[in-house]
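What you see is the complex with one protein chain gone and the rest in place.
As written, the chains take the letters A, B and C, and residue 1 is the first residue of each chain.
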Amino acid sequence: MALPQTQALGVGMVGYAFMGAAHSQAWRTAPQVFDLPLRPVLAALCGRDRAAAEAAAQRYGFADVETDWRALLERDDVQLIDVCTPGDSHAEISIAALEAGKHVLCEKPLANSVAEAEAMTAAAVRAQARGVRSMVGFNYRRVPALALARELIASDRVGEIRHVRVSYLQDWLADPAFPLTWRLQQEHAGSGALGDLGSHVVDLAQYLTGQLISGVSGVSATFVPERPIPGGDGRTGPVTVDDAVAFTARLESGALATFEATRFATGRKNALRIEVNGSRGSLAFDLERLNELEFCDPADDPATQGFRRILVTEPGHPYLSAWWPPGHVLGWEHTFTHQVRDLVTAIAKGTDPEPSFADGLQVQHVLHAVWASAAQDSRWTPV
Amino acid sequence: MALPQTQALGVGMVGYAFMGAAHSQAWRTAPQVFDLPLRPVLAALCGRDRAAAEAAAQRYGFADVETDWRALLERDDVQLIDVCTPGDSHAEISIAALEAGKHVLCEKPLANSVAEAEAMTAAAVRAQARGVRSMVGFNYRRVPALALARELIASDRVGEIRHVRVSYLQDWLADPAFPLTWRLQQEHAGSGALGDLGSHVVDLAQYLTGQLISGVSGVSATFVPERPIPGGDGRTGPVTVDDAVAFTARLESGALATFEATRFATGRKNALRIEVNGSRGSLAFDLERLNELEFCDPADDPATQGFRRILVTEPGHPYLSAWWPPGHVLGWEHTFTHQVRDLVTAIAKGTDPEPSFADGLQVQHVLHAVWASAAQDSRWTPV
Amino acid sequence: MALPQTQALGVGMVGYAFMGAAHSQAWRTAPQVFDLPLRPVLAALCGRDRAAAEAAAQRYGFADVETDWRALLERDDVQLIDVCTPGDSHAEISIAALEAGKHVLCEKPLANSVAEAEAMTAAAVRAQARGVRSMVGFNYRRVPALALARELIASDRVGEIRHVRVSYLQDWLADPAFPLTWRLQQEHAGSGALGDLGSHVVDLAQYLTGQLISGVSGVSATFVPERPIPGGDGRTGPVTVDDAVAFTARLESGALATFEATRFATGRKNALRIEVNGSRGSLAFDLERLNELEFCDPADDPATQGFRRILVTEPGHPYLSAWWPPGHVLGWEHTFTHQVRDLVTAIAKGTDPEPSFADGLQVQHVLHAVWASAAQDSRWTPV
Partner (left out) sequence: MALPQTQALGVGMVGYAFMGAAHSQAWRTAPQVFDLPLRPVLAALCGRDRAAAEAAAQRYGFADVETDWRALLERDDVQLIDVCTPGDSHAEISIAALEAGKHVLCEKPLANSVAEAEAMTAAAVRAQARGVRSMVGFNYRRVPALALARELIASDRVGEIRHVRVSYLQDWLADPAFPLTWRLQQEHAGSGALGDLGSHVVDLAQYLTGQLISGVSGVSATFVPERPIPGGDGRTGPVTVDDAVAFTARLESGALATFEATRFATGRKNALRIEVNGSRGSLAFDLERLNELEFCDPADDPATQGFRRILVTEPGHPYLSAWWPPGHVLGWEHTFTHQVRDLVTAIAKGTDPEPSFADGLQVQHVLHAVWASAAQDSRWTPV
């Protein structure tokens, strides 16, 4: 059987935990579902523990392993580095990869600080001049319902935006016995709910509305200040990040926005909710029902006006023509498959994928402003 | 037919618009549904326009009319004044009534300013010493689902409270052609969404949690600064109140709260939503579905845990034993009927009904702090 | 105060339990909310136990009591008899009242048998010739959301109807310890879920679609055949009615319908659900959320198509202009208030109110066909 071949795009992945699993499944599934202009090849996976890395490589379908990410950069069979590590190594790996001429897909948040994000963005700009592409993994832009929301706003179905109302609610820290992992330590995670969850919703709010956040007033809380040290025989250590954060904001146009991110919302598992109210329509979404978008069109005749529950599985909906018949719903991981499609397409076309490192930096500026405001009596802080 | 008679409680009502209609229906329905210790008698309705007042009196079932509210205070057949006027006359009428020895039910918000609310509260305290009772009409405390929520929190089914998330969304100002009524003028309405909608949700948040708000950081917006003057031949005038307000807050215990009140949420008609997350459970409510309360109990076995949709129509639920069989839902106006029951019961027992004028004053303090914070760069403002 | 007076309509009510309470509240509330052409006066309430009847009369606001319903028919101050008794006395009372020249409002189901319903309908026709009106109390026609559904179907927003899918689910018999009340005895109740719940949904299906049911195939079940006799010291007696019934049906146009009525649907309290699918649209309703109607319009652009959740509280919706602002929801009992309005209006205008006794008879024919089919191997039975 002589099958036609598209050009390979060798992928080197750093990190193989939660995000590594999701990304590798996307790399394998995307070419089965979409017509990709390049053929992803899972060239090598990198992890410091060779045995664990080899087990992950076999499971995820990578052909080889490395134990030092620098070695990935020297491989000719790798054209793209997929950075799936914790935030404190994003800057170093991404910058080196871009300088080595490798395209980079970096997980969110882009970095743990504005300074790191600035350096990464500068590297991305330099690389771009050489045709090397970079993307930050705000995968929720690729939820079909949110991509549809973006289209509806962009095509003026929502009109002048008055309100954006966002919350990202999880509950995995509600139990005070949950241990003091690296995610609860400022030096590793940068921040808590702010960076992990807040970065998603800040990016989404700006992406959906096509507007930047111009200023914020923030407040944060750490409800459980001490937690058991893992393997610490009952000793506890201080939690040095925020358990929850809330902030008000204004968009460029004067719209009023509210944001909340928390890991203490008992019973809410992954409730990223966003509602946008405009002069010509309203939209509402909840990630726990990610195949649905609610849309209210005040131009409907008054007798039958109401929020429409759109099941975003029609062929005309973003990304859907490649999937199943109407009503056959997608899952969370499909966002990564869509991300792969868009990234590979941009690389093949020689265009810049979105969201860019500059977009990631802009989010970082907003998060920093929230943090600064919270530290200064919630004073209004321009971004 | 010689029927047993309970003692009469003569009601004099000032104002007969939206709230007058709702209150008078409650006065007539309450004794038909509940065993009341006093028999409400609709003695007289007061309005400046005699013809209009007489029409209203006939429709609502009042026996007589007055055109000056002071005349109501002199009537022997009136023991209670029901104040249903706009906020700018609440203080004068209520204080005079209390001084005349009449019980007072005053619509919310208690007043248009802290100073007025303080004077009213002082009058209420003086009257109380003489056995004269007063109550402010935060009727949503009497939504059965919210009364149940209060019980669940009070009985520790929610545990230590981490988050309160409240929004009160309406959309009747979304159209810029809506005219410049008194509700949009600061001198009459005091404020906009803040006082009208915000007072409800501030009271509810404090009532449900049993905690006071200790500080706030606020922001407000007036999206449509000029509107057509009614009968003004196309001329416009300035809107001098807020169209929308948002604020973050802390409760005494350190819980983090977010609030939003707006009349610009296209498609949301009366969406007062409140969610409380605690260490032992969570509650969620939406006034557009006022017969339902959602409750998540993390003590449920993990396989079947989830938010329970409680249809609050069981005989054991607050106020429900007097109504219909399970599943036969109540409406918005029933909150006023419940209010009448509780008020009449307190008067008969010689106890103080809740919420008191002092409660109304406390809400006014919070609203003032929000206003002050919004005026000062959202700076954190203690209450 | 000389108030303008409309002519009185004296009401005599027979029975004062659940339905008596609901009806009397409606008689008192309707003139407060609607502009009625006649003024209902609660003249006399009839019950065999004088003390109980007097207590009920006082609570519900009736001026007098009778202990024999025949006495009501002789009173000059009574123009209308409101029959709120169990089904086995509907025929006798209604026929006598009509012959006495009194208008009749008779609770549903019209009767316990086709023969009784036929006699009642004949009496109604005779009375009609003398200007005496009659109505059967299928109150759910007056749920605003269902009245809206009727309008949408009548104005061809649903197109050619393909499917009607109805279930009426309650659970108050799920517990086998529930006692053997009269409702579970064939000689008093006629039937079980079939007559009590089934009559409602058969009427609704025909009312909404404007079509009659042409044939049925039925099956029924009695899950708990013996129940404790009230005050029977532990002895049990046989349940002689159906606990649940299900049937398929065809409408005149060929549409396919499914029906189910049960008192054994654990957790469902009053879930009357109806869905209609047509060539141009679909409608869905659940009585537990009676202020909402779902409507899908396939003419909406495909990208934003979906079931609209219509909050049926807008001024343009049926009955709503007389009530509260948008989003201020109504309750179950309001259906009776609307029924009073429509009945009083018809009486004043000299037109025949709907649903007529003939409509009630037609429902009885359908129920009988279901019963006959269930008794004969579910054989298809024309109506």
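Operating definition for what follows: contacts are C-beta pairs under 8 Å (C-beta built on N, C-alpha and C of every residue); 3 or more make two chains touch, one makes a residue touch a chain.
The model shown is predicted, which means the values in this text are computed figures rather than measured ones.
Engineer: Using the contact definition given at the top, list the shown chains touched by the missing chain.
Structural biologist: A, B, C
Engineer: From the list A:R273, A:H334 or A:H368, pick the residue that touches the absent chain.
Structural biologist: A:H334
Engineer: So which of C:D82, C:E118, C:E260 or C:E292 would be touching the chain we can't see?
Structural biologist: C:E260
Engineer: Which of these, B:K108, B:R183, B:H200 or B:H317, touches the one chain of the complex that we don't see?
Structural biologist: Touching the chain that is not displayed is residue B:H317.
Engineer: Please output the residues of chain C touching the missing chain, sorted low to high.
Structural biologist: Touching the chain left out of view, chain C contributes residues 162-163, 165, 167, 169, 171, 174, 176, 217-219, 221, 223, 244, 246-248, 250, 254, 256, 258, 260, 262, 264-268, 277-282, 296, 298, 305-307, 373, 377-380.
Engineer: With the missing chain put back, which residues of chain B would touch it? List them for me.
Structural biologist: So the residues of chain B touching the unseen chain are 148, 151-152, 157, 295, 297, 300, 302-311, 314, 316-317.
Engineer: Footprint of the hidden chain on chain A, which residues?
Structural biologist: These residues touch the chain not displayed: 1, 3-4, 18, 21-22, 24-25, 28-29, 31-33, 54, 57-61, 63-65, 170, 172, 268-271, 287-291, 311, 313, 324-334.
As a working rule, only the chains that are shown with their structure count from here on.
Engineer: So what shape is it, when you link every pair of chains that touch: line, ring, star, complete or other?
Structural biologist: Chain contacts: complete, every pair touches.
Engineer: Expressed in ° and rounded to a multiple of 5, what is the rotation angle of the C-alpha superposition of chain B on chain C?
Structural biologist: Chain B sits rotated relative to chain C by 180 degrees.
Engineer: Chain A-chain B contact: same residues or different, taking over half shared as same?
Structural biologist: Comparing the two copies, chain A and chain B contact each other through largely the same residue numbers, since over half are shared.
Engineer: Once you find the CA centre of chain A and the CA centre of chain C, what distance in Å lies between them?
Structural biologist: Each chain reduced to its C-alpha mean, chain A and chain C end up 54 Å apart.
Engineer: Taking each chain's centre as its mean C-alpha position, how far apart are chain A and chain B in Å?
Structural biologist: For chain A versus chain B, the centre distance works out to 42 Å.
Engineer: What positions in chain A touch 2 or more of the other chains?
Structural biologist: 305-307
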